[in-house]
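Provided herewith is a single structure, encoded as structure tokens, for subsequent inquiry.
One protein chain omitted, others in place.
Up next, chain A:
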């Protein structure tokens, strides 16, 4: 089904008064929860379209299929299928989400350089290695914990 937009201007109330909206904002707005607005999509009809509207006042069995489609297009901007189509907006949204999340990492980098205090001596590699030996000497958590993972005969971690 070809989507040919009719030559029409959407219902724009003339400007210069209080309630009017400038284009592209009009009084026509359809959505899935409000599918049939009061005003038709096209209000300014050319002669051919006006003739069609006159014909619409008669019996609808007289209308051809193309005329029915044209009348639909005069009244509504999009079909339900067109109105409810999926979009790729989620890609833009998630891309921006990830971007800002990555920007947070840069902020943390800045904080590491300018805000974090000096690393305590107890967290240096040398201190941690000596502390580990001390815990192993004391046999800390020998049943299921740290010392149970150390092989005291071979002096290495258990595989």
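Keep this in mind: contacts are C-beta pairs under 8 Å (C-beta built on N, C-alpha and C of every residue); 3 or more make two chains touch, one makes a residue touch a chain; residues count from 1.
Everything that follows uses one rule, which is that contacts and distances are computed from a predicted model.
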UniProt protein name for the omitted subunit, picking from "AP-2 complex subunit alpha", "DNA repair protein RAD51 homolog 3", "Propionyl-CoA carboxylase beta chain, mitochondrial" or "Cytochrome c oxidase subunit 7B2"? "Cytochrome c oxidase subunit 7B2"
Just name the one of A:33, A:59, A:88 or A:144 that touches the chain not displayed here. A:88
On chain A, what residues meet the omitted chain? 1-3, 81-82, 85, 87-92, 94-99, 101-103, 105-106, 108-109, 112-113, 119, 123, 125-126, 128-134, 136, 146, 149, 157
